[in-house]
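Just one protein chain is left out here, and the rest sit where they should.
Moving on to subunit A:
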Amino acid sequence: MAAYRSAAGFQRVLHAVKTFDKILIANRGEIACRVIKTCKKMGIKTVAVHSDVDSSAVHVKMADEAVCVGPAPTNKSYLNMDAIMNAIKQTGAQAVHPGYGFLSENKQFAKRLAAEGVSFIGPDTHAIQAMGDKIESKLIAKAAKVNTIPGFDGVVKDAEEAVKIAGEIGYPVMIKASAGGGGKGMRIAWNDEETREGFRFSSQEAASSFGDDRLLIEKFIDNPRHIEIQVLADKHGNALWLNERECSIQRRNQKVVEEAPSTFLDPDTRRAMGEQAVSLAKAVKYSSAGTVEFLVDSKKNFYFLEMNTRLQVEHPITECITGLDLVQQMIRIAMGYKLQHKQSDIPINGWAIESRVYAEDPYKSFGLPSIGRLSQYQEPLDLRNVRVDSGIEEGSDISIYYDPMISKLVTYGKTREEALKKMEEALDNYVIRGVTHNIPLLREIIVHPRFVSGDISTKFLPEVYPDGFKGHMLTAGERRELLATAAALYVAAQLRSQKFLGDLRVSVVPAESRQWELCVELDKGVHMLGVSRSGNNYTVEIDGEKVEVSGEWNLASALLPLTINGKHRTLQCLLRTAAGEITLQYLGTSFKLRVLSKLAASLSKHMPEKVPEDTSSILRSPMPGSVVAVSVKPGDNVAEGQEICVIEAMKMQNSMTAAKAAKVKSVHCKAGDTVGEGDLLVELE
């Protein structure tokens, strides 16, 4: 994985320059760990800050020193400038790396650091301020001859003004937080009604996320790609562009899968975008690493979207293809060194893909946050050309307080095809238990023909899955493989349960049968299977077709490496019960199967059907979070789709709506309540 991973050469380069003695990382999770790694390589001492619930977090363990900066809520800890300033004083850190999010683009924080003579590893206050404000940044970009989107370059006062401006620009429009980023406080409106609603949501979200509810409106470019240019600038007026990252695969304006380079850009467009990005960086006297985001339409017209004045979540893919360590570069620049490279030194070596692995349920609007304790966790690090940036470990809690990201899984290859193949393998070998995760969705995206051919846009997910993500759709052959694996696993487990060691009593195991007749249920389909075994090899006959499955059959391992009909496949067994339920993760998606002996299956038909709860009249919280507002009271009549309450989780506000027109029977929550996934919110009649 280019220079970033070849430790020997890396070490030499890093030690060559004198930088800071001690850096405080004002962040948590994977990015804090990421920064600490580079600091360690550079021989710099590190200080972690943490909230009380994070006191045994990985970043705290990795750092040389750690300081608790407050209780769990971010505004009391990771956004608590006073506490962080104290931590700096207390530990004598000479510089602060802010990571992304939190205080990374907070000019107030940068100012306070400057006042104390502490270096901020990032751009100076002027650039943060200029680029942090979407209105101002657009004006500067225009002046720097960067292509911009038509829109209203001012703060929108209220919903009615928003409607008026929207009418002038023409629908669709995008309403977004002036101080925003990361998709928060952002809404798209196609008509006046949606504009009013969007204005309300965005201003609430903006207020809670950024403490600043100013909004702006611009023309919404329908079906664009999101492509961004990484720039690197020093304090001496030099700037470079480190090629692009394709970030079009998004859900609710948050990125899911990124790659570098983009399949879409030709060298001319790339250069044009790169040069505009650099000219913008120079216009604001930018120093450090930054990212200029563009929307690119199908004709390769590109428009400036915003500039992120910080290290970006998806920076590893740029590191993979350029061989640069961006954190190291940022530290050097902050120290005042000149750039080491010229534009002509910047290569595109191979291809890198990043999947953002989140603790969220991809079956609910492509991902609603889930929480829990990682009861088992194993990163696929024994594979070559795989990088995992994470800040959690087995036993870590994913809580409602912070971003639900588990890790960034990056694979690298000489070609895109190679990188994608590696990603399939890495996702299949990634063991995450205890929280719901989005691997099913990631695994589907990277093999989808449209994605593989590079035909993507920011609308990829809603276009490919118009009715929501439903998991992998099995082909007939895959279905057979899955059924055969479940059957073989069942037999292997059955055989083991007859083996008692050192038992003095006579155990009468029936002469070992070589043939089993089993009934396997999958999605209400019932299949009769014939299984025969020879050692670790099973031959399973399904509807006249034979499937050969062989493997070690280690029943304690989370991973099931198998050879199915000669092909290597890694499945995971998520559940295996005495009653024959087997849940297998296959091609990323988990499938619930039930394996029964022929006898048990035939007797099962007499078992009573248990009636599931009628869910249309019951509104349950789809995720853990807190109730922001309840818009109904018992006795109210609601229309189908009418908002009933708003749940905030991980800083996102989610409107809960009625599934049918009905009268409200009872309300079980009030604003300010904390609710868990599945908690009853409102009951309709």
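Quick notes
Operating definition for what follows: contacts are C-beta pairs under 8 Å (C-beta built on N, C-alpha and C of every residue); 3 or more make two chains touch, one makes a residue touch a chain; residues count from 1.
Operating definition for what follows: contacts and distances are computed from a predicted model.
Per its UniProt record, the hidden chain corresponds to "Propionyl-CoA carboxylase beta chain, mitochondrial" from the list "Propionyl-CoA carboxylase beta chain, mitochondrial", "Globin domain-containing protein", "Cleavage and polyadenylation specificity factor subunit 3-I-like" or "WD repeat-containing protein 63".
The chain omitted from view is touched by exactly one of A:S56, A:N75 or A:N191, namely A:S56. Residue A:L599 is the one among A:A114, A:L381, A:M528 or A:L599 that touches the chain missing from this view. When the full complex is taken into account, the listed residue touching the unshown chain is A:E394, out of A:E161, A:E275, A:E394 or A:E548. Residues 52, 55-56, 373-377, 393-396, 496-505, 507-510, 554-557, 578-580, 596, 599-600, 603-604, 606-608, 610 are the ones on subunit A that touch the missing chain.
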